[in-house]
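Heads up, one of the protein chains got dropped from this complex, but the rest are sitting where they should.
Moving on to chain A:
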Amino acid sequence: MGKDKRKKMHLSKMYSIRRNGFEEDLSQIGGKGFSRVVHCNENGGLEGINLQNYADNYVRSTKYTPVTFLPKSLFEQFRRVANFYFLVTGILAFTPLAPYSAVSAILPLIVVIGATMVKEGIEDWQRQQQDHEVNNRIVKVHSGRGDFATSQWKKLKVGDIVKVEKDEFFPADLLLLSSSYEDAICYVETMNLDGETNLKLKQSLDATSSINEDSKFNNFKATVKCEDPNASLYTFVGTMNFQEQRYALSPQQLLLRDSKLRNTDYIYGAVIFTGHDTKVIQNSTDPPSKRSKIEKRMDSIIYFLFFVLFLMAFVGSIYFGVVTKDDLDGSRMKRWYLRPDDSDIYFDPDQAPLAAIFHFLTAVMLYSYLIPISLYVSIEIVKVLQTIFINKDVHMYDEESDKPAHARTSNLTEELGQIDTILSDKTGTLTCNSMEFIKCSVAGTAYGRGVTEVERAMAKRVNGEDRFDEIVTEAYSHLSVKGYKFEDERITNGRWVNEPHSDVIQKFLRLLAICHTAIPDVDEETGKVTYEAESPDESAFVIAARELGFEFYKRTQTSVTFKEFDPKSKKRVERSYELLNILEFNSTRKRMSVIVRDDEGKLLLLCKGADSVMFERLSKKARQFEEKTRDHVHEYADAGLRTLILAYRELNEKEYEEFNEKFTEAKNSVSADRDDMISEVTDQIENDLILLGATAIEDKLQKGVPETIDKLAQAGIKIWVLTGDKMETAINIGFACSLLRQGMKQIVITLESPEIIAAEKAGDKNSIAKVSKNSVQKQIAAGKAQIYASKSDAYALIIDGKSLAYALNDDTKNEFLELAVGCASVICCRSSPKQKALVTRLVKEGTGKTVLAIGDGANDVGMLQEADIGIGISGVEGMQAVMSSDIAIAQFRFLERLLLVHGHWSYRRISSMISYFFYKNIVFGTTIFLYEAYTSFSGQPAYNDWYLTLYNIVFTSLPAIALGVFDQDVSARLCLKFPLLYQEGVQNTLFRWRRVFSWMLNGLFSGIIIFFLCMKSLNPDSYDKNGKTAGMEIMGATMYSCVVWVVNCQMALAVSYFTLIQHIFIWGGIFLWYLFLIVYGALPSSVSTTAYKVFVETLAPAPTYWLVTLFVVIASLIPYICFKAVQMRFYPGYHGMVQWIRHEGRANDPEYFQMVRQQSIRTTNVGFTARSIARDKEFEWHLER
């Protein structure tokens, strides 16, 4: 029954909706860009033929289709220079140029490419699964004769009539025809599109508003002509021909895909844009493929290695050419045993330059072992495993939403360890988007004993334990009302009547119950009232009023009814106030009012608004509580609370009538300055107010946000907040999460100054732009001057969206960036999604540092995609951010573990692994090169073909992968205890050129040592007791054994975390080599060629082999051990110091631990640590005075 009642309400009267589109736009219909024609309801039901040839509603986010998979993914693979190089050498290997057999050359490439392709395939398949889920969602579609049948989203066609019910997503862009409300309005939540959480109101054309039942669609026919698909979310131009009349359409009638129907039972709509034509999909850009900085640097290293490789080949070729030419002098041969007189082209002395060129190709193939072919695939495997660890981490699992962390792309894990700046969204990321009424100040008295998240965090830091925990849980045991956390025995349970100013309290609470636009919903069985409000603040007020005994329970077009406790009769009485006008909230007014007539016939204006606008509107006479209220508001703001001032005034009939006349006139005006007119009228009436008090709402922070921000600040990460919210809210949250604090100098850049407003009023666009730009530049310059004047202070930069638009211009952006980087925290408010992305790009490109963006809404998508790494919050329903993020976590606080633990580990692992890969390939390559030098650069390797092949993919890869997956320099616990450890990644200490080159040098030395020691000790005298000498196969196998041993032992020295897995892989790699030698040697000699029985017959029985292996290995490792021992003892990195602390068992000695930590903590300007330190200082300063 309640629903019927609601249906008849004309809620639209509460709002001042602008009705029509502009006429000039309509003239474009049918022209270029406006050619779309949609015949509604003519698809003849579900099985009908699609008359209208538009895209279907299937949305595809996969990279490949089954057909394109092979060519496209292969193409992707060979775009990598290294892979392309291996492809070329693989093809060349089939020519006689090859120094080894073709199969042995092509096999590693196949393995590597195959593994990568399998990975690509699996990832794409997972994407396909997600698409499948979305495309198969169910919607009700008109199937003819007034029947609606369920169908899948993907089957939807342009022109279909659909029925969408409450809390469902719109399956396509729909034209609103009618809704469950009589005046055909509906509420839409567009969080997925723009991240705004307040509901938007849409209303259909009057002409179709009566078609609001299934059966009425039997004969419905209409033709819509409109613009072609485009990405603009806020415009829509079109006309509808209905019953031989032409109506203009506006965005007001368009319901966009991925937004959600709220507070409305159902709507009917005609499908206008489907699938990839919809505005939201048009808006989404292809996710950029991101590559981490380490990988980019790795590419440069690979280019460097290519350079070295070609240089080596070049030098060799020249030498080879000279020697080859020298072999034949006329008809006289020198090295006759090579038959230079009768040579093929590759060794022909008569054509030595050509032979040299061919040799160059051979050498390029031979030295290919310098380039770690398996590096890319190993990195990919490692990263996939790292992401599995991230996904499986129980510490990043959110019990409430049942969501573990989910790394969607695996190629950025190490980037997590190098974050310099975090750009964070606010709503849904830092805050829960749930508001809780927690404190209030009435008649100059502060009420409310609740503890805010910030206060708790600070107390915890000061006392080292959660002192509030017990009190709070105790206090909450009896109240678990969402949106309400008010606790004060003076007020609750009707005790407010005993307070000194009980009359003011009564008015205060009544105002809360009346001055809003919420709609009550009474549960008929329990009698409980719930509210549907435009914003969570609103509902918090109404709920607070209800909990304190002023239960608003009924709204009609003209009245507001609530129950209250009457102190005189000691009974609950019902009061109904006549609702005359609603003066809406907007960002310039910063207040809202209602005008009501109470049950005694008195006219009242009730007003609530921001302190900045409210205090100046107070009546001169009624300021008795002002001082105290101001103090309280200040206090609340510092505790991170949102405050509103409540005030009222009584109106006399004449005043009201005058106002109402003007107001109605302004409302009905269609001129461009309609909004100005309205605000002027309301300005006049909202004056001479009498102060009641102030409310404090906690924009509830997500769990653990202050702690996390503090930890991240200690780790040296800068945190910026980019929010679409108003400046006041943003500043409040800045306080709440300790990004701002008292004593921090705020540099506010805004365009709310009188001159700008004046310019705006004048309306000349050019002059507005000019004045605004000048103003922004001036403010930026002033801010910079301020920072340079006194560097010791902490600054905070707060900039609003309008100014940001100018600050991001090409000529000012660098100035702006300099200013922003000089500030300890930066808050950008009122920023559009595009601006968020631009700021992200500015920081990323301007500082050259790694930038992480974190957000939860569709308005963050641009930012997430632009950032080096985008984190989506998956706690809420909207999936847009998650879908475009690289990693999704359920809560902001998991960022701490994600960065400090997983990020640090991944960074360390990947950089160590890459360095190691270069090292091991250089060792191997060096031995190949040196040996070739001893064969007069003829391109002969000492190693059997299969030794060459298996080096990278079997004997040495597994330990490297184990290093990349499992190594931990410092345990997770200590990573979190010593957040500064994170700076190793930010400053890239583990992968700077110096370190990479020292690894390469180490490889070079090892290679040289191995080669020369083997050569000297094996040649030319006899090798065993039986007088045999060492031929090429013995030299090759011995040298190779040494390389395998050295490289694996080096790995053992580099690993700082030996689990069983490491042992298995490292020693297993060596064991595998011997196993391979035995097995391969046992194969027929046609297969094993030079390796035939080489181990069993020649190597193993000879003591020399073992002796040589032993001392070559030790000799090659000594330089590294020396270096490492000295470094560890005398120049340890931060991780080294933490290892010492752990090693000496002091990690559990809190005093000592604290000392080390304190010493190493950099002073931070944000976070509650900094806050409480600043506060202590101030306190001391006061004491001294």
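Everything below uses one rule, namely that contacts are C-beta pairs under 8 Å (C-beta built on N, C-alpha and C of every residue); 3 or more make two chains touch, one makes a residue touch a chain; residues count from 1.
The rule we apply is simple: contacts and distances are computed from a predicted model.
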| item | value |
| --- | --- |
| Hidden chain of the complex, named as in its UniProt record, picked from "ATP synthase subunit a", "Alanine aminotransferase 1", "DNA-directed RNA polymerase III subunit RPC3" or "ALA-interacting subunit" | "ALA-interacting subunit" |
| Touch with the omitted chain, as defined above, among A:A115, A:V134, A:I1061 or A:I1078 | A:I1061 |
| Hidden-chain contact residue, picked from the options A:Y58, A:F304 or A:F389 | A:F389 |
| Candidates A:V322, A:V573 or A:L1107 - the one touching the absent chain | A:L1107 |
| Of A:D342, A:E489, A:E525 or A:E600, the residue in touch with the unshown chain | A:D342 |
| Positions on chain A contacted by the hidden chain, ascending | 99, 332-339, 341-344, 346-347, 362, 388-389, 391-394, 397, 399, 402-404, 716, 905, 934-936, 938-940, 942, 966, 968, 972, 983, 987, 989, 1013, 1015-1036, 1056-1062, 1084-1086, 1089, 1092-1093, 1097-1098, 1102-1104, 1107-1108, 1111, 1114-1115, 1118, 1121-1122, 1124-1126, 1128-1134, 1136-1137, 1139-1144, 1152, 1155-1156, 1159-1160, 1162 |
